[in-house]
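Complex shown without one protein chain; remaining protein chains in place.
As written, the chain order gives the labels A and B, with residue 1 at the start of each chain.
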Amino acid sequence: MYVAVKGGEQAIARAHRWLADRRRGDRERPELEVAQIGDQLRLAVDRVMSEASLYDPELAALAFKQASGDLTEAVFLLRAYRTTLPRLAVSEPLDTAGMRIERRISATYKDVPGGQILGPTYDYTHRLLDFLQLAGAEVPPAETRDDVTDAEPCPQILELLNDEGLVEQAIDDGSEPMDITRDPPDYPMDRAARLQMLARGDEGYLLALGYSTQRGYGRNHPFAGEIRLGQVEVEIHVDEWDETICVGEIALSECQMINQFGGSREAAPQFTRGYGLAFGHNERKTMAMALVDRALRAEELGEPISGPAQQAEFVLAHADSVDASGFVSHLKLPHYVDFQSELDLLRRLRREHAARQAELDSARDTASPQPEER
Amino acid sequence: MNGYNFAYLDEQTKRMIRRALLKAVAIPGYQVPFGGREMPMPYGWGTGGVQLTASILGADDILKVIDQGADDTTNAVSIRHFFQRVAGVETTTATTAADVIQTRHRIPETPLRAGQILVFQVPIPEPLRFIEPSEQETRLMHALEEYGVMHVKLYEDIARYGHIATTYAYPVKVDGRYVMDPSPIPKFDNPKLDGNPALMLFGAGREKRLYAIPPHTRVESLDFEDHPFEIQRWEHACALCGSDHSYLDEVITDDQGGRMFVCSDTDYCQSRRGEVA
Partner (left out) sequence: MGQRHREQREMETRERVAGETGSAAWPGLSDPAHDSQRLFRQILGAMSEPGTLETLAVPVPPSDALGAALWGVVLTLCDLETRVWIAADLDSPALRQALTFHTGARITDDPESADFALLTHESFDPQTSFALGSDTYPDRGTTLMVAVERLANVGPSMLSGPGIETTRALDIGDTAGCRALMDRLAANRASFPQGLDMIFGCGARLAAVPRSTRVTRADAKEVN
């Protein structure tokens, strides 16, 4: 006698225990500490914070650990936690010109005021596996120039082009930006809303889209005007005191892309810009974001929309990894009721097809004369 | 659950959803945008339904959660647990005992009564989405009541297969105005939408849309004069309770092609067996 499958509750509880056991791994080895992850897997933590849209290195490290290193799962964990947080204050706009610089490069000038600062980068490392790390070799401490870590704030390189009016200005019109956490998407979206969505967007997705613009699907001739990483102060205004106070510092990556000029009969030609910003050390993400930001400005700048990266609804609606992974993974949920509907229809269509075929065959047999012998 | 508000969502989020629900009820079948939030379960796993349930549920309510018509499917179990934890509500598997029923992919076989609320989980709320991918375009089509493309799509099925090939998420027209996606319920359940005495609410979390069918509302499945809407029928009766009028799941019983058919609505099947016994 068939008995409907039961015991879903028990199965779930056991699966979760198995998962926790797998995560812990071999008990002979020490358990990973969250602090170690924050310290030694810094870039993973930064990516989790960035896409979860919550700056909290410790909790991001915890999410990474809890997700057994699955970045998408870690982003989801931290984002879900973010939902429960009250909003206590809204910061003043961050001033990245005042950044305490760790890295700052420009591809558009050989040298710039303040200097090119490579900082802690994988660029120019030869991608050779370092077997010494398998053996646990000691790592010598870094040598940094004193004048770099305590450097005076460096001017934004794109501002240097301003004097001549060569590069377009992004003017703050003072309007309240849409808040993508609280307001449902309402297409078409303005740039402030688009940038928020891109900043949360999945890095791999933005990378592929940005790359596609370089290969001709909405080309816009980018130059890396400036990339900077470092610490920026977060300030809030306290009305009671009528004063702005610093509430802490966060690490940020910023990319200012300079793109081919626009202009018209009325407006003199100018370089245009694409912009990327992310929590922590997230350089690749900011570059991809800047390319996609610029691509999404096609309509505003009167360019033909020919590439996928220029189609705002397509790009923005599919950028969030929490959305995407949720909906793809939901295919694992039972769908047998709908599948039964499809089975039923398919069987019926095949029966009818077979009947029609048989009818045709018999009609042909009776109607057509016997072929003449040759 | 310590540290979280009653029913998980904060009061401000609930108010936002409640205001949207009132508009949804006032404009039956129209998809109201709402500021959907991330929930502690993945998008696509019922976050829209969960947010709606969290916004309407009271401490005295009795909650039932089904997936595929069954109370014991894993996701139904998981969502039921969630509300037991965050709202401490009583739960039931009995359709008749429930005040609020959250469902994925089915409408219970037991007729609903006035005062009950059925909350549907919706993956893609836009019935025109697979014909027109752009939200800006479909919004305009709803505004202009321009639903010709939907009929064209259904008619293409007829031309190709001799039948309308949509077997679930079969589009309906609500109160003669809005074409609406009833969520991926089998079309077998569509007639239950029409004139139902219960309030039906639909939540799409990832797409941030919610909509409603008030009680006793006219809901028609789209069709053609020469191809009227029809529902699935089985040559079998339920192997467990003998029902010849409920939606049946096909269960493979061995590797010789053996199969049997049983009610997908587990509560309905069990209560029938209880009556017989």
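The definition used in the following text is that a residue touches a chain if its C-beta (ideal position, glycine included) is under 8 Å from a C-beta of that chain, and two chains touch if they have at least 3 such contacts.
Quick caveat, the model's predicted, so the values are computed rather than measured.
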| item | value |
| --- | --- |
| Touching residue (missing chain; options B:A97, B:L140 or B:I252) | B:L140 |
| Absent-chain interface as seen on chain B, which is shown | 5-7, 11-12, 14-16, 18-28, 30, 32-33, 55-59, 115, 139-140, 142-144, 174-175, 177-178, 195, 197, 199, 212-218 |
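One rule holds for everything that comes next: only the chains that are shown with their structure count from here on.
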| item | value |
| --- | --- |
| Rounded Å distance, chain A centre to chain B centre (Cα mean) | 32 |
| Residues of chain B defined as touching chain A within the complex | 4, 8, 10, 16, 33-40, 42-45, 47, 67-70, 72-78, 81, 104-106, 123, 133-136, 161-163, 165, 167-169, 184-188, 206, 208-209, 232, 239-240, 247-251, 253, 260, 262, 264, 266, 269 |
| Chain B partner contacts - residues on chain A that touch it in the complex | 2, 4-9, 11-12, 76, 79-80, 82-84, 86, 181-188, 313-314, 317, 322-323, 325-330, 333-338, 340-345, 348-349, 352 |
